[in-house]
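Every protein chain of the complex appears in place save one, which is left out.
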Amino acid sequence: MTRLAAVIAVGAASFVALAFLLLPIVAIFARTSPAHLVHQLSNPVVRDAFVVSLKTSAVAQVLIILFGTPAAYLLASRRFPGHALAVTLVELPLVLPPAVAGIGLLAAFGRFGLLGSSLHTLGVTLPFTQAAVTIAVAYVASPLYVRQAIAAFEATDPSLAAASRTLGAGPVRTFFRVVLPLARGGLIAGLALSFARGLGEFGATIMFAGSLQRVTQTLPLAIYAEFDQNFSATLAMSGVLVLVSVLLLLALRIGLTWQRSTSTTSLSLFGLSHSN
Amino acid sequence: MRLLAAVHLTVFAAASLTNVFPKIAASASYSFGGSNMLAAQIEQGAPADVFASADTKLPAQLHARGLCGTPVVFTRNALVIVVPRSNPARIHTVSDLTRRGVKVDVAAAGVPVGDYTTKVLHTLRLLTAVTKNIVSRETDVRSVLSKVALGEADAGFVYATDAKTVAGKVTLITLPGRAQPDVRYAACVVSTTRHGGAAKAFVTALLGSSAQAKLRAAGFLSRR
Partner (left out) sequence: MATLHLDNVTLPLRSFALELTLAVRGTVALVGPSGAGKTSVLHAVAGLRRVAAGRIAVDNAEWTNLLPEQRAAGLVFQDYALFPHMTVRQNVEYGGAAGDLLERVGIAHLANERPAKLSGGERQRVALARALARRPDVLLLDEPLAALDAHTRSQVRGELHELLGTLEIPVLLVTHDFEDAAALAAQVGVLVEGKLRQLGTPAELVAAPADAFVASFTGANVLAGWAAPSRNGSTRVRLADGTTIATADRAHGEVAIAVYPWEITVATSPPHDSALNVIHAPIRSVVELGPRVRVTLGPVSAEVTAESVARLGLHPGQDAYASFKATGTRVL
């Protein structure tokens, strides 16, 4: 192939790829006027879905950070028998089809589930509650954060933590004053990714939590429900999700740039820089 | 249906037809789901040859917009309440559904079985009371059925034919005859089909004795 032909081929393929990715986004905003979309934002279905999505995603994110960060730090800083298995388990929800995740959650936490039956006798039932949405979201989104966090922690120079210890700081102080600030960028990137995934969660949610306006109906569930009833409401909600996604992508970019500036190893998007 | 052996039709059909349609015509490709979602997909240009809905309203709407041919009623169904085998909430009649804390699962508005449910409850003047206990609005009737069969919901509104498919897991509770809605299934040939002849034959065959027998065996009611 001549050089020119190759350049044209690569250019054309890139254009097609970009157009393909961009078209659905543009189409969402092109089908109705912005005024109409804004008007839809006062539609109770849209508002309620937005609130449910926001609340459940936020709570899920807090849980992911609280439990995922120490787990990621442990997996990044220590090698123990079963380490590889632990990492695989953490990544499992990533490759699990959401519907399967939903079924799994029911099997575990449903009324007659493995853990659920014990919870039920204690008076706690999870299916059909907003808590169930939070759990489903946390389940499918956590691997995205944890993987990124592991990579971020692995990218920090271990001699810095060692230096901190010799200077009189215990492991906890070392974590908060040295490790965390240096891993900050990667953690933010992981946050953005997992938040985005959580916002878009459908299959596991509808299976485990069901879909009820104001209680469990998130934006994706509402989009599906309104699809045949009120297409412009669907467009409005889609538009909202697109905008949020763009913001999250920005956060992801910024996070990755921060990470790159504080570590010597480069951090790739899906945490592929395991050095050990 | 030997006529269809040579042509693979794409049939969009209501979820409640999931078990019986493949018995009637094995060689077609089926997409089962909430009839409203399927109709919406056809409106957006999905490549279906035949549309079989759990009501007459949706095919009529499509027909009015020139998107499908004249709808034909091919069978009827009955709406029932199902409860898990163990009946944890001890539901025996429809009015038990108004008890506090009972978890009732229904299909979303727009899904035929969901609209039928609303109609029934309205007729029985139980709509407001039962609505308080609705915990989820599913995308199709089979999702309602699953939630009840798994024991997660205390009760759900499905078709009698659906209850039959998981007989061991659920118990059926009939609705008062006067409240029973007129559940009629209609099918039509999608206008954009490229197999017009085979599609028409499919719809016609639904009215034939072989298909009708299979529908009766599955629990569907006669079409008149």
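Descriptive notes on the structure:
Letters A and B mark the chains as written, and numbering starts fresh at 1 in each.
Here is the rule we use: contacts are C-beta pairs under 8 Å (C-beta built on N, C-alpha and C of every residue); 3 or more make two chains touch, one makes a residue touch a chain.
Model, not experiment: these values are computed from the prediction.
Here the chain not displayed is in touch, across the complete complex, with A. If you put the hidden chain back, the residue from A:10, A:23, A:38 or A:167 that touches it is A:167.
Touching the missing chain, out of A:178, A:215, A:237 or A:252, is residue A:178.
What chain A contributes to its contact with the hidden chain is residues 157, 159-160, 162-170, 177-178, 181-182, 262.
One rule holds in what follows: only the chains that are shown with their structure count from here on.
Centres computed as Cα averages put chain A at a distance of 36 Å from chain B. Residue ranges of chain A in contact with chain B, taken from their complex: 106, 110-112, 127-128, 206, 209-213, 215-216, 224-225, 227-229. Those residues of chain B whose C-beta lies close enough to touch chain A in the complex are 36-37, 39-40, 88, 103, 105, 108-110, 134-139, 143, 147, 150-153.
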